[in-house]
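As you look at this complex, bear in mind that one protein chain is not there, while each of the others sits in place.
Moving on, here comes chain A:
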Amino acid sequence: MSGVALEPVLHHTLRQSSPNIPRIKHRKSVPFSVNFSSRSVKIGGSLSLSFFKPNKSLSVTTCSATSTSTLPKTSESTDVIYSETFQLTRVEKAEGQICVRLNQGKDVDHWQLTVGCSLPGKWVLHWGVHYVGDTGSEWDQPPSEMRPPGSIAVKDYAIETPLRKSSGSEDGECLHEVNIDFNCNSKITAINFVLKDEETGSWYQHKGRDFVVPLVEYPRDHDNVVGAKRGFDFWPGTFGKLSKVLLKDEGPQPNAEGSVAASAGSTHANRLLEGFYEELPLVKKVPLCNTLTVTVRKSPESAKKLVYLETDLPGDVVVHWGVCRDGNKKWELLAAPLPPDTEIFKNKALRTRLQIKKDGSGAEGFFTLEKEITGFPFVLKLNDGTWLNNKGDDYFIPLPATQEENLSQEKEASISTGSPSGSVTTDEKPSIEDQEVAPTTYTDGIIKEIRNIVTDISSEKKWKTKSKETQESILHEIERLAAEAYSIFRSSSTTFLEEAVQEAEEVEPTITIRSATGSGYEILCQGFNWESHKSGRWYLELQEKAAELSSLGFTVIWLPPPTESVSPEGYMPKDLYNLNSRYGTIDELKAVVKTFHQVGIKVLGDVVLNHRCAHYKNQNGIWNVFGGRLNWDDRAIVADDPHFQGRGNKSSGDNFHAAPNIDHSQDFVRKDLKEWLGWLRKDIGYDGWRLDFVRGFWGGYVKDYIDATQPYFAVGEYWDSLSYTYGEMEYNQDAHRQRIIDWINAAGGSAGAFDVTTKGILHAVSVYSFIRVFLQYFWNVVSGWTTNVIAPQVLERCEYWRLSDPKGKPPGVIGWWPSRAITFIENHDTGSTQGHWRFPGGKEMQGYAYILTHPGTPSVFYDHLFSHYQPEISALISLRNKKKISCRSIVKIVKAERDVYAAVIDGKVAMKIGPGYYEPPSGAQHWSVAVEGRDYKVWEAL
């Protein structure tokens, strides 16, 4: 009984406290009706732990000057010299409690579990039960008599019951609650639940896992029973705070006798239910999205510039601002007299409160600046003390001297999503030269950019960088250049220096982000499965999940192939420009892309470039003439597949035999495809690509497409078989991952690739081996032991040693080139209803515990995400974000044995998978269990 604080408190409460808890009055449930049909709009951001999530999709609106306000309306179109709308993402926090109460009902057998929440919201209890004899952590559905009215069964393992507004909340407690009645003599051993807020799509868990209310002496050492030492991992600020537990130390109470009596007849000697009441702190974060529009005009009567700020932020908004002169970005103060409502703040900035608009819809402000002022830097402060800035940086509004200079100059200085502009070289050399100019230009651009940044830096050494994105884009460029050097050294060709020296000549740079590998902290969601086309309204269905996906921590979503297709799933495209597919119309597609952008998620288009189905037959009756906007003839088809009688060159890769394979060596094909991809980028708004079947053509063409379309993120599907000997996977899969690396190299390192190697090896560490099953069966029969019984534990494969390669690194692509590896355990082909190469059933969470803690960019499959695995996956994702595990994190493998694999990532996260034992060393670091499930466990360094 000592050590109460660390043990799950609930056990003690169960034994010690009386069910008669005086403070708790039974409250009658009253129907609660709120009109939820109008879901709150503009839910954005994510629940990452950063103060506010940098919104990567800073949208530059066209100069439409939509201000409805008091501006002089003289010749707007010519006066506006700058206009930009910034998205402001912030998080509103509300604190409250989740109350969990166990009460005796009308007699000793009938008990009631009450779960309440003191915060407003559309709360839903997502719950299930454990029965006697259950093993593992899966839930079961409760018996129907247990389900409160309004409950909905979710698949076959859980129930969703909405919380209803409770009546007598005289002391301000529990606004919403739900009661579950049950008979304590049933075979239920525990009730598990999580709480979900349907308004934000957020899940609220207990220490990253389900809440567990044990109804018998809980046999396992789980620490996520209600009443354990910590609060919700959901929000780290209050870790370690003990929840308020009403620990009634009154010894045995009369009522306990009843329990004893009731249990006397039953076989469960330990079924001594005792009531308890517990409150656990809860913070609800509601991401909010507002906008800020900045418009700069030339004053009609003088050379002064008018800066107009307009925002729909509610309440008081204070602008902290300065002015810049001579084209640099140094904050300076304005000479007196100061504008009205403006004061000097700590001698470093000017502070102006924006005027609340007359209609109350936000605030606005005017700033009149002299003509020699070249820039207007500012940040915003809200009345709750929140600072809003531009992706971690000051907002900076360039104030060019004349209209001609315009904003292009400033765009250059801030590396952002610009479009590639023409290269600036006077060299007239053949096309090889052209290909080389762009990288040079880009790198020189970055170097110049760095110079700009440095000039901006003051003596304050701690704060010397631009945004993290700039950092990342530089890193990506470094890796791309290294990949280029690598492939040349490998092939070791000799050329001459003359050309090289010319390349190094200074050329005026245009800066764009070239690497299609994201920020390094991306987490992907594959947003469909093999059946998604069936409803015909997938885009609409997915749109509803956007906010939830964002709050789960995803940053990129992969949408299904959008084109008209011969097969409903979309992988047999026909008319590339027809984007009305079984998933929805082109307008629905645009809408879903927009919605994802609003919640800060980038969108990948699944593009099939390897093959295309023809519209017409040729004179021989062969389907090889295309229609639609790209009406290619048989020259666009590779020559080496006799089925389609192509007249192009031989294929540069493997052939996909079900449709004509496109010959990418043809200039007109590449030009058309680049145009098409550009159109998808611009008109649909895709941020990047998932490239289907890239085995079918040379990676160099992919580089060409990537360079032409400048995606934020791109990943290729290079899927071929691992090495097997007599059905047993070989330990060394270097050849397999080398083929993937070779493809990435051929693509110039500009795109990532799915880490098929890692998936394959994860398969092999703990599955039933069919060969072994067969051999064992055979052996059993000949040895006369048995005819058909095979003990599974004998056959279960335990080969976790495979997860360390001979050099002690991860054996997949992530061991060699993690920043280009997209890890996954399942997709629409391998799993879903196709099941070509399904991940071993029941082991999925081990797979996710691996990929979500390891370097590489993890991709979560839709079917897994929207399953009972969600709470666990969500906990792993939030840990990944919290600990800032990136695609380049460093793995230290500490154990790779028969039955257990364990690794420490970046020294911040420890994990193990497999049934074997591992605990992180209790040295200088203190480790605490963050997520735990069947045969896996993840710790975080405190």
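Assume contacts are C-beta pairs under 8 Å (C-beta built on N, C-alpha and C of every residue); 3 or more make two chains touch, one makes a residue touch a chain; residues count from 1.
Throughout what follows, contacts and distances are computed from a predicted model.
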item	value
Undisplayed chain, where the name is taken from the UniProt record, one of "Beta-amylase", "AP complex subunit sigma", "Aspartate aminotransferase" or "APOP1 protein"	"Beta-amylase"
Candidate in contact with the missing chain, chosen from A:Q87, A:S151, A:N389 or A:Q710	A:N389
Residue, one of A:K330, A:K371 or A:R537, that touches the chain absent here	A:K330
Among A:T555, A:S804 or A:S886, residue touching the chain not depicted	A:S886
Among A:P377, A:G646 or A:G914, residue touching the chain not depicted	A:P377
Per the touch definition above, residue among A:Y157, A:F366, A:Y486 or A:W623 touching the missing chain	A:Y486
Missing-chain contacts mapped onto chain A	51, 320, 322, 329-332, 345-346, 348-349, 377, 379, 381, 387, 389, 392, 394, 436, 439-440, 443, 446-447, 450-451, 453-465, 468, 471, 474-475, 477-479, 481-486, 488-490, 492-497, 499-501, 503-506, 741, 807-809, 815-820, 884, 886, 888, 890, 892
